[in-house]
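Of the protein chains in this complex, all but one are displayed in their positions.
We call the chains A and B, going by the order they appear; numbering starts again at 1 in every chain.
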Amino acid sequence: MHADITLAVDGEEHALRVDTRTTLLDALREHLGATAPKKGCDHGQCGACTVLLDGRRALACLILAVAGDSCQVTTAAGLADGDTLHPLQQAFIDHDGFQCGYCTPGQLCSAAGMLQEAAQGWPSAATTDLTAPPVLDDTEIRERMSGNLCRCGAYPGIVAAISTAAPHTGVPEGSR
Amino acid sequence: MIPFDYQRAQTPAAAAAAVAAHPRAAFLGGGTNLVDRMKLGVATPELLVDITHLDLDRIEELPDGTVRIGANVRNSDLAAHPLIRHRYPALSQALLSGASGQLRNTATTGGNLLQRTRCVYFQDTTTPCNKREPGSGCSALEGYTRYHALLGASEHCVATHPSDMAVAMSALDAVVTVQSPHGRRRIPLAELHRLPGDHPEHDTVLDHGDLITAVELPPSAMAARSRYRKVRDRASYAFALVSAAVALDLDGDHISDLRIALGGLAHKPWRALRAEEELRGGPATQEHFRAAAQAELAAARPLKGNAFKTDLARTTLASTLSDLAAPGPRHEEQR
Partner (left out) sequence: MSAPVHPRSAPTAPGRAIGADLPRVDARAKVTGTATYAFEYPVPHPAYLHPVQATIARGRLTRIDTTAAEALDGVRAVLWHGNAPRLRATDNAELAVLQSDQVFYRGQVVAAVIADTPEAARQAARLVRLDYDQQPHDVDLSPHRGDLYAPKDDHDQGDLEAAMAGAEHALDATYTTPMLHATPIEPHTTTAVWDDSGLTLYESTQGAHFARQELAPLLDLDPQRIQIIAPYVGGGFGSKGPLHAPTVLTVLAARAMFGRPVKLALTRRHMFDQVGYRSPTIQRIRLAANAQGRLSGIGMDATVQTARLAEFIEEATGPTESMYAAPHRHIALRAAELDAAVPGWIRGPGQCPGMFGPEVAMDELAQACGLDPIDLRLRNDPDHDPATGKPFSSRNLAACLREGARRFGWHDRDPAPGTRLVQGWYVGTGVAASRYPVVPPAGPSEATVRHLHDGHYEVHIGAADIGTGAWTVLTQIAADALGAGVQDVQVRIGDTALPEASVAGGSTGTMSWGSTIVAAARAFRDRHGTAPAPGAEASAPLPDNPATEQFAMAAFGAQFAEVHIHADTGEIRVPRLLGAFAAGRIINPRTARSQLIGGMTMGLSMALHEQSIMDPRFGHVVNCDLAEYHIATNADVADIQAHWIDEEDPHVNPLGAKGIGEIGIVGTAAAVANAAHHATGVRVRDLPLTLDHFLG
């Protein structure tokens, strides 16, 4: 069984015909040749496939492409503005927030989405006072980024990178 | 995965009718659990009815103070909603302790309630499992049981329900509204999930084609003093070994009313009625909390690999009650 869908990926519109069983992740990787979203576990247990779906971070491996018809997808490749890296990307380089690089695009999309969530005042499991806007300290960043596993153990660099880049990502001051 | 048809439903009634009409049809919400099970070969629907475009994504306060949560409200939106954070903090905490930010952005309220057990044998189609294949046997009984049930299990199934959200909702006296092909009905959340008994293949009392459309939280003064405590094997992104949702209404040092539900211990969110009864009207002391936790767990029937959870559940419940009754340092003495 097949379906015709459209996806806007990193600003580019694509029309494609997919098996209803095809996940958004496989549609991106196998049909559109996108290399930024990675397949690490294919079961929502590692975060490597994280993309921004209509602006929110989501796992492309558990979303059927047919259900994602007409969505806007931003991958790590689309975070950069042409040759200019996104502040998070530059901070990941500066703080060595990766080693093998396989979880990295997912970490970056997750971080971008997470900073927006924090900017909207969303709490996390690390937030002690649910009634106040959260302060995005290292403990908050760690909890909010825990859906992205890094087997190389680059977590300290990831946290430092996000903490450093947060002021440069358009996230309002009060939420940090 | 086997091939399947895909439809987008236009109304809840049409969605219910579409699924009811096809014995191998399933509702597709966020899909974070269903698609996972389809990849494993555990779920094999031939028709998916996508309900995410239905108008069920609002959180609204009704005139009587009830908060109605549409079934399609995403877990992250629910956790972050001011009404929930202020009036039902245990629910926010439960949601935020579940899964990851990405999954919470996708998973829906209805889908969270209907997620299925994480028992490793249920997920492994090469091993017997009565829940997946009735009559084939239970591999967990003599197997790996760290995440399995102590309470209310049967000889056919010792699986636990994995939801955190449902545990908090159970303690908050939530009511589920259901659209069936024949009309609508309301089910107290505490009665939605079943114990396994002789039919572990049925997780809930819902019939095929029943669509959860909303969850309603009744107004409750005590809910504002509520807490969800989750104990797990990892600091984050892990299912509960044991969890406790507690709401407390204190009159000075006495407990005028309370609600307790436990997670990680049973086939359903475990409403701790026995402990509630022990404590209601009594003094809010550590001795009472411990005694009540002890009483609730008296019925525990641990398996070889999860006996520690009886102690863990007791201490978790007692300490959650203590912390909620009197926040602050509690451990002056040494063990």
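Here, a contact is a pair of C-beta atoms (placed from the backbone, for glycine too) under 8 Å apart; a residue touches a chain by one contact, two chains touch by 3 or more.
For clarity, every value in this text was computed on a predicted model and none was experimentally measured.
Novice: Decide which residue listed in A:Leu7, A:Leu24, A:Val73 or A:Leu108 touches the omitted chain of the complex.
Specialist: Within the whole complex, the residue contacting the unshown chain is A:Leu108.
Novice: On subunit A, what residues meet the omitted chain?
Specialist: For subunit A, the residues touching the absent chain are 19, 21-22, 26, 29-30, 33-43, 45-46, 48, 75-77, 79-80, 85, 89-90, 92-94, 96, 98-105, 108, 126, 141-143, 145-159.
Novice: Suppose we count only contacts with the excluded chain; which residues of subunit B make the list?
Specialist: Its contact residues with the unshown chain are 1-3, 41, 118, 120-121, 123-124, 126-127, 139, 142-144, 231, 233-239, 241, 308, 311-312, 315-316, 318-319, 329-331, 334-335.
In the analysis below, only the chains that are shown with their structure count from here on.
Novice: Can you tell me which positions in subunit B touch subunit A when the two form their complex?
Specialist: 1, 3-6, 28, 30-32, 35-36, 38-40, 48, 50, 52, 76, 79-80, 85-86, 89, 92-93, 96-97, 99-103, 105-106, 235-237
Novice: Note which residues of subunit A are touching subunit B in the complex, please.
Specialist: Counting only subunit A, the residues touching subunit B are 1, 3, 19-21, 23, 42-44, 47, 50, 56-59, 62-64, 66-67, 110, 113-114, 117, 120-125, 127, 130-131, 142-144, 146-148.
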